[in-house]
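Partial complex: the chains shown occupy the same locations as in the complete assembly.
Going in written order, the chains are labelled A and B, and every chain counts its residues from 1.
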Amino acid sequence: MLFHARMDVRIPHDLDPEVRADTVAREKAYSQELQRAGKWPHLWRIVGEYSNISIFDVESTDELHDLISGLPLFPYMDIKVTPLATHPSDVRATDGV
Amino acid sequence: MLFHARMDVRIPHDLDPEVRADTVAREKAYSQELQRAGKWPHLWRIVGEYSNISIFDVESTDELHDLISGLPLFPYMDIKVTPLATHPSDVRATDGV
(Lines give C-alpha, C1' and ligand atoms only; values in the text may rest on other atoms or scores of the structure.)
Protein backbone atom coordinates (compact mmCIF):
# COMPACT_ATOMS: atom_id res chain seq x y z
CA MET A 1 0.00 0.00 0.00
CA LEU A 2 1.61 3.21 -1.19
CA PHE A 3 1.75 6.67 0.37
CA HIS A 4 3.25 9.85 -1.05
CA ALA A 5 5.09 12.23 1.28
CA ARG A 6 6.60 15.64 0.78
CA MET A 7 9.19 16.55 3.43
CA ASP A 8 10.59 20.07 3.84
CA VAL A 9 13.65 20.26 6.08
CA ARG A 10 13.76 23.34 8.36
CA ILE A 11 16.80 22.97 10.63
CA PRO A 12 17.10 26.03 12.92
CA HIS A 13 20.19 28.01 11.96
CA ASP A 14 21.32 28.18 15.58
CA LEU A 15 21.27 24.41 16.16
CA ASP A 16 24.57 23.13 17.49
CA PRO A 17 26.70 22.17 14.43
CA GLU A 18 27.70 18.82 15.91
CA VAL A 19 24.10 17.94 16.73
CA ARG A 20 23.18 18.93 13.22
CA ALA A 21 25.91 16.88 11.53
CA ASP A 22 25.14 13.85 13.68
CA THR A 23 21.39 14.11 13.00
CA VAL A 24 21.90 14.38 9.24
CA ALA A 25 24.25 11.38 9.26
CA ARG A 26 21.79 9.25 11.24
CA GLU A 27 18.98 10.37 8.91
CA LYS A 28 20.89 9.04 5.91
CA ALA A 29 21.63 5.67 7.53
CA TYR A 30 18.03 5.28 8.72
CA SER A 31 16.65 6.22 5.32
CA GLN A 32 18.91 3.79 3.47
CA GLU A 33 18.01 0.97 5.83
CA LEU A 34 14.31 1.53 5.05
CA GLN A 35 15.01 1.75 1.32
CA ARG A 36 16.91 -1.53 1.35
CA ALA A 37 14.05 -3.13 3.29
CA GLY A 38 11.65 -2.14 0.51
CA LYS A 39 9.64 0.21 2.76
CA TRP A 40 10.76 3.38 0.99
CA PRO A 41 10.86 2.50 -2.73
CA HIS A 42 11.37 6.07 -4.06
CA LEU A 43 13.21 9.10 -2.74
CA TRP A 44 13.77 12.22 -4.86
CA ARG A 45 15.18 15.68 -4.18
CA ILE A 46 12.99 18.64 -5.22
CA VAL A 47 15.22 20.81 -7.41
CA GLY A 48 16.33 24.00 -5.64
CA GLU A 49 14.87 23.12 -2.23
CA TYR A 50 16.02 21.25 0.90
CA SER A 51 13.01 18.99 0.41
CA ASN A 52 12.19 15.56 -0.85
CA ILE A 53 9.33 13.63 -2.37
CA SER A 54 9.07 10.07 -1.10
CA ILE A 55 6.96 7.00 -1.81
CA PHE A 56 6.46 4.58 1.07
CA ASP A 57 5.18 1.00 0.81
CA VAL A 58 3.70 -0.16 4.11
CA GLU A 59 1.15 -2.54 5.62
CA SER A 60 -0.75 0.05 7.64
CA THR A 61 -1.00 3.71 8.61
CA ASP A 62 0.39 2.85 12.06
CA GLU A 63 3.48 1.34 10.47
CA LEU A 64 3.90 4.43 8.28
CA HIS A 65 3.66 6.83 11.21
CA ASP A 66 6.21 4.77 13.14
CA LEU A 67 8.64 4.91 10.20
CA ILE A 68 8.29 8.63 9.62
CA SER A 69 8.25 9.73 13.27
CA GLY A 70 11.42 7.67 13.75
CA LEU A 71 13.34 9.83 11.28
CA PRO A 72 16.20 11.64 13.10
CA LEU A 73 15.20 14.86 11.27
CA PHE A 74 11.50 14.43 12.13
CA PRO A 75 11.51 17.32 14.69
CA TYR A 76 12.86 19.63 11.99
CA MET A 77 10.63 18.76 9.05
CA ASP A 78 7.25 19.83 7.72
CA ILE A 79 5.72 16.65 6.30
CA LYS A 80 2.53 16.10 4.32
CA VAL A 81 1.36 12.54 3.58
CA THR A 82 -1.06 11.70 0.76
CA PRO A 83 -2.56 8.21 0.39
CA LEU A 84 -2.27 6.63 -3.07
CA ALA A 85 -4.38 4.04 -4.85
CA THR A 86 -3.97 2.05 -8.05
CA HIS A 87 -4.74 4.19 -11.10
CA PRO A 88 -7.14 2.54 -13.57
CA SER A 89 -4.83 3.46 -16.48
CA ASP A 90 -1.68 2.09 -14.83
CA VAL A 91 -0.31 -0.47 -17.30
CA ARG A 92 1.44 -2.39 -14.55
CA ALA A 93 -1.93 -2.97 -12.90
CA THR A 94 -3.88 -3.69 -16.09
CA ASP A 95 -1.14 -5.59 -17.97
CA GLY A 96 -0.20 -7.70 -15.00
CA VAL A 97 3.35 -6.32 -15.21
CA MET B 1 15.54 13.20 -16.06
CA LEU B 2 12.51 12.96 -13.77
CA PHE B 3 9.63 15.35 -13.21
CA HIS B 4 6.78 15.06 -10.72
CA ALA B 5 3.30 16.18 -11.77
CA ARG B 6 0.03 16.48 -9.92
CA MET B 7 -3.01 16.55 -12.19
CA ASP B 8 -6.50 17.48 -10.98
CA VAL B 9 -9.27 16.67 -13.45
CA ARG B 10 -12.05 19.28 -13.64
CA ILE B 11 -14.42 18.22 -16.43
CA PRO B 12 -17.32 20.72 -16.67
CA HIS B 13 -20.55 19.00 -15.61
CA ASP B 14 -22.35 20.26 -18.72
CA LEU B 15 -19.84 18.81 -21.21
CA ASP B 16 -21.54 16.63 -23.81
CA PRO B 17 -21.52 13.05 -22.38
CA GLU B 18 -20.24 11.56 -25.65
CA VAL B 19 -17.41 14.07 -25.87
CA ARG B 20 -16.59 13.29 -22.28
CA ALA B 21 -16.58 9.52 -22.74
CA ASP B 22 -14.51 9.77 -25.91
CA THR B 23 -11.99 12.11 -24.27
CA VAL B 24 -11.56 9.87 -21.24
CA ALA B 25 -11.06 6.81 -23.47
CA ARG B 26 -8.44 8.57 -25.60
CA GLU B 27 -6.73 9.80 -22.41
CA LYS B 28 -6.35 6.21 -21.20
CA ALA B 29 -4.92 4.99 -24.51
CA TYR B 30 -2.52 7.93 -24.78
CA SER B 31 -1.38 7.49 -21.20
CA GLN B 32 -0.74 3.77 -21.60
CA GLU B 33 1.23 4.31 -24.80
CA LEU B 34 3.53 6.73 -22.91
CA GLN B 35 3.84 4.35 -19.98
CA ARG B 36 4.84 1.47 -22.27
CA ALA B 37 7.39 3.75 -23.98
CA GLY B 38 9.02 4.37 -20.59
CA LYS B 39 8.17 8.09 -20.61
CA TRP B 40 5.65 7.88 -17.76
CA PRO B 41 7.15 5.37 -15.30
CA HIS B 42 4.69 6.00 -12.41
CA LEU B 43 1.00 6.88 -12.30
CA TRP B 44 -1.00 6.84 -9.06
CA ARG B 45 -4.53 7.86 -8.09
CA ILE B 46 -4.84 10.24 -5.10
CA VAL B 47 -7.29 8.56 -2.73
CA GLY B 48 -10.69 10.26 -2.70
CA GLU B 49 -9.97 12.69 -5.54
CA TYR B 50 -10.25 12.70 -9.35
CA SER B 51 -6.53 13.43 -9.43
CA ASN B 52 -3.26 11.68 -10.06
CA ILE B 53 0.39 11.92 -9.17
CA SER B 54 2.71 11.10 -12.04
CA ILE B 55 6.43 10.72 -12.59
CA PHE B 56 7.73 11.48 -16.09
CA ASP B 57 11.13 10.51 -17.50
CA VAL B 58 12.11 12.77 -20.40
CA GLU B 59 15.08 14.21 -22.23
CA SER B 60 14.05 17.86 -21.98
CA THR B 61 11.45 20.31 -20.72
CA ASP B 62 10.22 20.81 -24.30
CA GLU B 63 9.58 17.07 -24.61
CA LEU B 64 7.71 17.08 -21.30
CA HIS B 65 5.46 19.97 -22.29
CA ASP B 66 4.69 18.27 -25.59
CA LEU B 67 3.70 15.06 -23.79
CA ILE B 68 1.51 16.77 -21.22
CA SER B 69 -0.16 19.28 -23.54
CA GLY B 70 -0.98 16.38 -25.84
CA LEU B 71 -3.16 14.74 -23.17
CA PRO B 72 -6.80 14.60 -24.38
CA LEU B 73 -7.89 15.82 -20.92
CA PHE B 74 -5.31 18.66 -20.89
CA PRO B 75 -7.96 21.41 -21.39
CA TYR B 76 -9.81 20.12 -18.33
CA MET B 77 -6.95 19.66 -15.88
CA ASP B 78 -5.07 21.79 -13.36
CA ILE B 79 -1.47 20.57 -13.56
CA LYS B 80 1.57 21.43 -11.46
CA VAL B 81 5.01 20.15 -12.51
CA THR B 82 7.94 19.89 -10.08
CA PRO B 83 11.48 19.07 -11.30
CA LEU B 84 13.26 16.24 -9.45
CA ALA B 85 16.94 15.52 -8.89
CA THR B 86 18.83 12.55 -7.50
CA HIS B 87 18.64 12.45 -3.71
CA PRO B 88 22.05 11.98 -2.01
CA SER B 89 20.58 9.25 0.23
CA ASP B 90 18.99 7.30 -2.63
CA VAL B 91 20.46 3.80 -2.37
CA ARG B 92 19.91 3.15 -6.06
CA ALA B 93 22.18 6.11 -6.84
CA THR B 94 24.79 5.43 -4.17
CA ASP B 95 24.78 1.61 -4.40
CA GLY B 96 24.95 1.60 -8.16
CA VAL B 97 21.62 -0.24 -8.26
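Note that a contact is a pair of C-beta atoms (placed from the backbone, for glycine too) under 8 Å apart; a residue touches a chain by one contact, two chains touch by 3 or more.
Everything numeric here is computed off the predicted structure, so don't read it as measured data.
K.L.:
Given 2 chains in view, how many copies does the entire assembly contain?
P.N.:
The whole assembly in this structure file has 10 copies of the sequence.
By definition in this document, only the chains that are shown with their structure count from here on.
K.L.:
So in the complex, which bits of chain B are touching chain A?
P.N.:
2, 4, 27-28, 31-32, 35-36, 42-48, 52-53, 55, 82-92, 94
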